[in-house]
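Note that this complex is displayed minus one protein chain, with the remaining chains in position.
Labels run A and B following the written order; every chain starts at residue 1.
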Amino acid sequence: MGLVSPDPFPWNNSHAPLVTDWIQIMSNAYRLVQWNKHKKVYDLTLIAFLLVYLTSFVGIGMLLFPSPEEISLPILLIRAFGTCSIILLHVILAIGPLARISSKFNPLLYNRRHLGVIFFFVALTHALLVFMFYGGFGVENPISAVLIGSYRSGGIPYEYFGFVSLLIFGVMAATSHDFWLKNLSPSFWKSMHMSVYIAYAFVIAHVVFGVIQSEKNLLYPVMISSGVVLIASLHLITGLREFRRDFRFKMSSTQSPWVEVCTVDEIEPNRAKIVQIDTNERIAIFKDGCTLSAISNVCAHQNGPLGEGKIVDGCVTCPWHGYQYNASNGQSPPPFTEKIPTYEIRIEGNRVMINPNANEPGTPVKPAEFNPIFNAKPSEYDG
Amino acid sequence: MTVAGGRMNYISLTIIALAIYLVVGFLFAIAFIAKGARSIDEVAISTPLSVRLLLIPGSVLLWPKLLLIWVRK
Partner (left out) sequence: MDNSTSNPQNDEFYVGYLPIPKGYRKFINALLVTLFLWISAMSVIIVTTMRDPGYARWETGAAQQWTGTLVESPYPMLIPDDSTKPAIFVVSMGKLGAHERLAPFYDKHVTLSGYELNRDGRLLIELEDEESAIALESSVPTTRSQTPVHVDTIRLTGEIIDGKCYLGAMKPGDGVGHRSCAVLCIRGGLPPMFAAETPDGSKIYYLLMIDGSTNYSEESLGLVGRRVSLTAKHSTLLGLPILDSSNSQITLHEN
């Protein structure tokens, strides 16, 4: 069983980082940078896109409004960075549900943290420019000038919505290193994930009570509301799809804990079927050769959906970041130390039975063997 | 900073409190990357200083939580 090296491009590790990479590939050591070819291409493409957006925005703005009717350059920059960060935020929020709809989007998901950190710096630049030019050069420090000035001027203090969302995104960016993933509690992460949507709502309020009030063009309310509709419907669609896709089973009412969940031929080779028994955590049942194993559907790294992964070189491989586990014991192959819960499984005839009581993470469980002649669909072995 | 009006006073107080929180957080962060990070996480022991510097922003923002984890260890 060959172990896929998590980083086949170690020659890049000595390279001085341009953009810091907070990713540590599985927990054998923390690294400053864990570049690989994909991430390099990802980051370079992202930066190229940002430059195209910002330069075309500022360039066209300067050509379109020539002096003396020009828009002041700082204001043009504030708008370029502000609108850019809103577009980035929508891309970030769309990637998650899109990847659930089609695994084809997974390459965008793989390096989403970089996207998040870069988004934060774009939004921060917008805020710093606002503090510098709207808050600076006056009788007060720039921060008070904008924040207190906002209240002083009455009306809805839309600056606060932006400020609070920036704080939330700041905490997210600052804690995007895997050290935090490991050392902060699951409840912290749960509230962090929720607060992204609170921050998103604040960003929308910031736009609705801010720029839309002075730019009377109807296009802006149309644009921002289509953004909201897009994000909301993507989340709704994935939620519904997952709800429909889930195979839910009731706990056994008899003394026996075993629950029949599917038949052997329902599972594709090297792939898994995801089942949920009552309201317990989802279980992924993997087919590896002539054996079936049941493990938790939740990756220990970032809660990726393991059951949407595949067996690669004998290991269950997470579709999000490629974390790997032995299906028979829920452990990452050495030197890695990740562990996930396993489940007792057995096959009766063609029927797959699961004991929904999870074992401690990393507990070895004997895979259930089946006879391919009797259990497989014709298509699997017709060659 | 002279501010009239109660509502505005609350805002300036909040800004001052935020600034104090961040200054304390920065002092904490220095201690944390020097010692704390290693004592709460064995993986961080073998981690070079350059990587632990990346933990500064997070330590500045989340210092009360980290202090609690550190004290408990």
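Following the convention adopted for this analysis, a contact is a pair of C-beta atoms (placed from the backbone, for glycine too) under 8 Å apart; a residue touches a chain by one contact, two chains touch by 3 or more.
For clarity, every value in this text was computed on a predicted model and none was experimentally measured.
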item	value
Sole contact to the chain not displayed, among A:49, A:188 or A:247	A:49
Chain A, residues in touch with the chain not shown (by the definition above)	4-9, 25, 36, 38-39, 45, 49, 52-53, 56-57, 60-61, 64-65, 67-72, 74-75, 79, 83, 87, 91, 103-108, 110-111, 133-135, 137-140, 145-146, 149-150, 152-155, 158-159, 209-211, 213-217, 219-220, 223, 268-271, 309-310, 312, 317, 319, 321-322, 377-380, 382
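Throughout what follows, only the chains that are shown with their structure count from here on.
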item	value
Geometric centre distance via CA averages, chain B-chain A, whole Å	26
Contacting residues of chain A [partner chain B, same complex]	20, 22, 27-32, 140-141, 143-144, 147-148, 151-152, 170-171, 173-175, 177, 179-180, 182-184, 188
Residue numbers on chain B that touch chain A, as the complex places them	1, 3, 7-8, 11-12, 15, 37, 40-41, 43-44, 46-48, 50-51, 54-55, 57-58, 60-62, 65, 69
